[in-house]
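To start, the structure under review is shown below, and the notes come after it.
All protein chains of the complex are present and in place, except for one that has been dropped.
Our next item is chain A:
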Amino acid sequence: MTMNNTMIDVRDVRKSFGSLEVLKKVSLQIAPNEVVAVIGPSGSGKSTMLRSLAHLEQVDAGSIRIGNDYLVQDGKYASSAKIKEITARMGMVFQHFNLFPHLTVRGNLELAPKLVKRLPAAEARDRASALLEKVGLLEKGDAYPANLSGGQKQRVAIARALMMNPEILLFDEPTSALDPELTGEVLQVMRQLAEERMTMVVVTHEMGFAREVADRVIFMADGEFIESGTPEQLFGNPRQERTKTFLNRVL
């Protein structure tokens, strides 16, 4: 694979929390416009892997390349200015939304573009309106997060991430904190983004979503990359014993 057709290149990444090894030499490549679902049991290291891409965790060894820039190369991190530049190309959506409770929905969306990108207020406002419309929440612009349902909060969080124009969107179990009847509206927005060919990495327990929307599904267990394939391959004909055991348990 040449540099240009990988968007994210993770090589031999290791990470421990104390004596617990959460990532044991994980490697994976993600192409531009690819939608990848990462599945696996709790504690498999999939969230840690995702958080490492956004520099919310620091890895101990290995390389992470985003586009043509190394976030970390052979365990050595880029300068903090460079890290900022690289991570600015990614947006992240969290399990617990992490909306700013003291700001309205619009405030949540407009804060970073205004402060970080120096976007003029009128432009930020227009962009926020467009994205709120996209996630179906235009009428909630002046509401505070406390008055939104979980599904609405997560849609606001997605719109907030999109405000920064990311090339890659990372989702860390975006529907795990939601009531089952509210996951649909969030998955619908994610499906739409996938159709628009946004590069997405989605750590999820939603097998239905992984099967329907992902171009590729990666199975991780015990801090290791076990196998990956198209949804048909992975769900229909898993090669590894551990994958089979996991799928039998969750499907």
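For the reader, a short list of remarks on this structure follows.
Convention: a residue touches a chain if its C-beta (ideal position, glycine included) is under 8 Å from a C-beta of that chain, and two chains touch if they have at least 3 such contacts; residues count from 1.
The definition used in the following text is that contacts and distances are computed from a predicted model.
Candidate names were "Energy-coupling factor transport system substrate-specific component", "succinate dehydrogenase", "Cytochrome aa3 subunit 2" or "Amino acid ABC transporter permease", and the UniProt protein name of the unshown chain is "Amino acid ABC transporter permease". Annotation: of A:Leu56, A:Leu138 or A:Met207, A:Leu56 touches the absent chain (contact as defined above).
Listed residues A:Leu20, A:Val116, A:Ala130 or A:Val250: the one in touch with the omitted chain is A:Val116. Contact residues of chain A toward the unshown chain are 54-56, 84, 87-88, 90-92, 94, 96, 98-102, 111-112, 115-116, 144-147, 160-161, 164.
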